[in-house]
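Single-structure report; data block below.
Note that one protein chain is taken out, while the other chains of the complex remain in position.
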Amino acid sequence: MTPAQRAAQGVTDMPASLKDLGTLAEAGAHHADIELPPDPTPFVAALERMILIRAAEERIADACTEGLVKCPAHLAIGQEAPPVGVTMHLRKTDRVFGGHRSHGHFLALTGDLHGLFAETLGKDTGVSRGMGGSMHLMAREHGFYGSVPIVGATIPMAVGAALAAKMDGDGDVAVSYFGDGATEEGSFHESLNLAVMLRAPVLFVCENNLFSSHLHIDLRQPRDSVARFAVANDIPCACIDGNDVVEISRVAGEAIAAMRNGGGPQFLECVTYRWRGHVGPREDEDVGVKRKDDLAVWKRRDPIARLAAALIKAGRIPPRAVEDITRRLQNDIERAWEQAVRDPYPPPAALLERTWSDGGSASRR
Amino acid sequence: MTPAQRAAQGVTDMPASLKDLGTLAEAGAHHADIELPPDPTPFVAALERMILIRAAEERIADACTEGLVKCPAHLAIGQEAPPVGVTMHLRKTDRVFGGHRSHGHFLALTGDLHGLFAETLGKDTGVSRGMGGSMHLMAREHGFYGSVPIVGATIPMAVGAALAAKMDGDGDVAVSYFGDGATEEGSFHESLNLAVMLRAPVLFVCENNLFSSHLHIDLRQPRDSVARFAVANDIPCACIDGNDVVEISRVAGEAIAAMRNGGGPQFLECVTYRWRGHVGPREDEDVGVKRKDDLAVWKRRDPIARLAAALIKAGRIPPRAVEDITRRLQNDIERAWEQAVRDPYPPPAALLERTWSDGGSASRR
Amino acid sequence: MVGRRERVTAMITSYGAAIRDGFEYLLDNHPDVFTIGQGLWSPWYVGSSMTNLDKQFGVARVIDTPVSELATTGAALGAALCGYRPIVIHPRVDFMLLATDQIVTQAAKWRSMFGGDVSAPVTIRAIINRGGEQGAQHSQALHSWFAHIPGLRVVMPATARDARDLLIASVLNDDPVLYLDDRWLYEEQEEMPAPGPVRLEGQGARVIREGSDVTLVGCGYTTKLCREAAEALATEGISAEVVDLRVLNPLDGETVIQSAAKTNRVVAVDGDWKSCGLAAEILALVAERRSNDTPVRLARITHPDAPAPTSKALERQFYFSATDVATQARRLVG
Partner (left out) sequence: MVGRRERVTAMITSYGAAIRDGFEYLLDNHPDVFTIGQGLWSPWYVGSSMTNLDKQFGVARVIDTPVSELATTGAALGAALCGYRPIVIHPRVDFMLLATDQIVTQAAKWRSMFGGDVSAPVTIRAIINRGGEQGAQHSQALHSWFAHIPGLRVVMPATARDARDLLIASVLNDDPVLYLDDRWLYEEQEEMPAPGPVRLEGQGARVIREGSDVTLVGCGYTTKLCREAAEALATEGISAEVVDLRVLNPLDGETVIQSAAKTNRVVAVDGDWKSCGLAAEILALVAERRSNDTPVRLARITHPDAPAPTSKALERQFYFSATDVATQARRLVG
């Protein structure tokens, strides 16, 4: 398809194969430079937020290794750009949903280290009061409406949240984060069509990290890019470099603006890669198999290093800014972590009391 | 998309909208002539089979009106072409699955009037021994592996049946018949992707009659043609006039031949229209609402009259052939019907005995 | 209708019409209520129970959908998380099973998974629509399944008034609620006052007929059978107490246990399969509490251990009647 034909179909950008995408094409190549916008100021904060997410997840990774975090933790290290780029355009009354790998989605919106740490430790002070752990995060006051580990489960919920936003009439939007694996679930496909028919302002964000657990997308789907499903449903879409936060922010910003102006759903595919195993902290092993050489290639596309390089080159941050920010954040992280470790567990009564709206009186009778 | 681009994507023929399809475009227009192939001989039998299906369903419709048939009957009058066109290329070892509207699928394969009638009457001599009624038909010896009324349910089964055929290695294929409504079910989308990945020789046949119960497809999907889902899944597809049995046969024949030669799934969208209500015999009322004027238009596209006209024009059948064939078949129909009416109901023991492979001994213990 | 205060506006309404009255009341009085599901723009699809609501309240609040049970249910849940009180419609329980994940693994657990403070006030209305040779895939109830799930309230109205009032109560409740009505009850008539707010928390099983010889326990359609059986038994001098369960989760066992303590005989009548079903729960509740006392005589009436048949010849055998209930009761008493 020519770009014009794509545009006629409402397609912003869609490669026939990811091999067509410049920055991702040659396996051995270094990353392309990130092109900053005329005013790059917001990306200084974006850099800091990406560093925060990575450092926080590294803290959790260590705690997994130490055996302190018991619940399954799916780390998004290497995938910090999509949530940060998208969140730059969100406001507190929007409604964001995630999945099993949502630390980044949560932190991009909230920055709440202690709430996340306490939750992964199953503490009563966690964002879900210790009832959810790493895979069940929520912070509605920041617009984070929940993440759960059933693959694809929150996609229709985001459609409904967008319908609610449309009914409210305040121009709020919903965001649904999910992975490439989730596009194999029926719930995803039903949701695309439903969103179109309801004209629900939901931004579907697929973080295509090319893997579902141990299986590469080439073993699960006929093509390695999933934006084609948006095309099939007449949803405007783009398939972009998911490690380029500037590009993500630009495209997400346009999509979200269109929705706030009364538009229907939009679809954004961010091609990225996770640096750790599917679950747990290990880099060298993934779901029981040795990691592929791909990891080394993708590490050279580090979304943080690329943004930092662009900002340094533009003279917006000092050369050692990443190290400085990291050091400063590490302090916050340690304080939050230690507090979370000291915090209490939920009381025994929580089990029944937190099941029903009336505090479990019904089930006890 | 240009035809060349479509071909590159494996698309045989796909309109952006059904309004692009010549024969269906102008609401008031008469049907286009059917173009017979050089040797039209097989289409004489096809005509007869289509007449058989229609006359049999008219018999069932009358019995519904008379109150003799109690089970819900979804008539496919007006939609006789797709099953007859597809069946021309099937053999007894293929595996065909249907849905709630499957009298035509069944009769195209079997011609078994008595088995169908007895089943709709809940008789022990029915093809499902009176356990299924109109919505549960089966005739494995003819390749009909089952139809059930849960929308979309048999689509994945057909994929599995195709996988089995592939494992058998005898070049058999599976056929999955479903409606446009079924393309809104997650099972449909999951099945397309699974079929591609398994390279399962299954022909997906969507009989797009533009309605799911009371709702026109324009109220349910962003476009009125569904072949776009095949495109999204890299499945070769065609969207064709579903009231032109010659065209259906030609395209289905190519698709099935490709599958017998080791190819993966194929997709065929047949645009057609039902003449009776969603369920039951009425023409004037559909799911509680007055029928649209559309019906008159579509009746002028009658798949039987069009084929007959072409065959008469080509001198292959006499001018009054339809009437003659109908009269002859009506005899068979009445005989089969009367037999079915006389037949016995299943015995009381059938309820438990037919539930388990060991005849219910387990559940009685 | 023991203990109900009748208002001046009381009128006789059918079960189907009473459901519609419940929708009307909710849509009229609660701007946060909307309804979504298959068939809502058809006058036919869900019987008389929602006719013309789309015209009365607009297609933005009465939303018909594609054939996508899973996404529709999930979308309703999502809207419920954002301040609305949606009612999802599944014209048959059988179709709803495609949305099992959203109901059981998502909605029912949402509050607990996120610490107890977040409500998911979605009402899932599914219709038990069986018989008439519709066959195995158009006949399931499976209320026992859903009553098994902590966090999900399950209600099953047996009377016209409950059809309306339990719908209102379900929608106004802050937990997800599965509301199951039965097409076989749509013509039941009852006199009732104008609708008003109802709290679900206060609702439980109800003794709808007092008796001393045997307790008949039903829910939904089987309550009607129990009532009819009790009437028949009364003519023979057998005094049957009828308990209408009404709310299946959380289940109000006390009312059943108290009745059993009085009659010492319980027939659990359930329009579902036997094993691990609601009838088993009723027997277990009575038996585990009574195991120190005098023996209580217990029996279950449920569907035979088979999928629902099609042929009317077999339907007669599959679906039990008030006569069957009376026969079993007589056996316990005799």
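Order of writing sets the labels: A, B and C. Residues in every chain begin at 1.
We take it that contacts are C-beta pairs under 8 Å (C-beta built on N, C-alpha and C of every residue); 3 or more make two chains touch, one makes a residue touch a chain.
Remember, it's a predicted structure, so these values are computed and weren't measured experimentally.
**Student:** In the complete complex, the chain left out here touches which of the visible ones?
**Tutor:** A, B, C
**Student:** Quick one: which of A:Leu18, A:Leu36, A:Cys71 or A:Ala305 touches the chain that's been left out?
**Tutor:** Counting the whole complex, the residue in contact with the absent chain is A:Cys71.
**Student:** Please identify which residue in B:Ser187, B:Asn209, B:Ser225 or B:Asn243 touches the non-displayed chain.
**Tutor:** B:Ser187
**Student:** In the full complex, which of A:Gly98, A:Gly130, A:Gly143 or A:Pro265 touches the chain missing from this view?
**Tutor:** A:Gly130
**Student:** Which listed residue (C:Ala10, C:Val207, C:Ala261 or C:Ala287) would be found touching the missing chain in the intact complex?
**Tutor:** Touching the chain that is not displayed is residue C:Ala287.
**Student:** So that we can see where the missing chain sits, which residues of subunit B does it touch?
**Tutor:** These residues touch the chain not displayed: 95, 97, 126-132, 136, 138, 140, 145-146, 148, 150, 153-165, 167-168, 174, 186-187, 190-191, 193-194, 197-198, 200, 350, 353-358, 361-363, 365.
**Student:** In terms of residues, what is the contact footprint of the unshown chain on subunit C?
**Tutor:** The list for subunit C reads 70, 94, 97-98, 100-101, 104-105, 108-109, 112-113, 135-137, 140, 142, 144-145, 147-151, 249-251, 272-273, 275-281, 283-288, 290-300, 304-307, 309-310.
**Student:** Determine and list the subunit A residues touching the chain excluded from the picture.
**Tutor:** 70-72, 122-123, 130-133, 135-136, 148-153, 181-182, 184-187, 212-215, 219-221, 287-289, 345-346, 348, 350-352, 354-355, 360, 363
In this section, only the chains that are shown with their structure count from here on.
**Student:** How big is the gap, in whole Å, between where the Cα atoms of subunit A centre and where those of subunit B centre?
**Tutor:** 44
**Student:** Going by the contact rule already set, what residues in subunit B reach two or more other chains?
**Tutor:** 184-187, 219-221
**Student:** Where in subunit C do residues touch two or more of the other chains?
**Tutor:** 65-66, 68, 70-71
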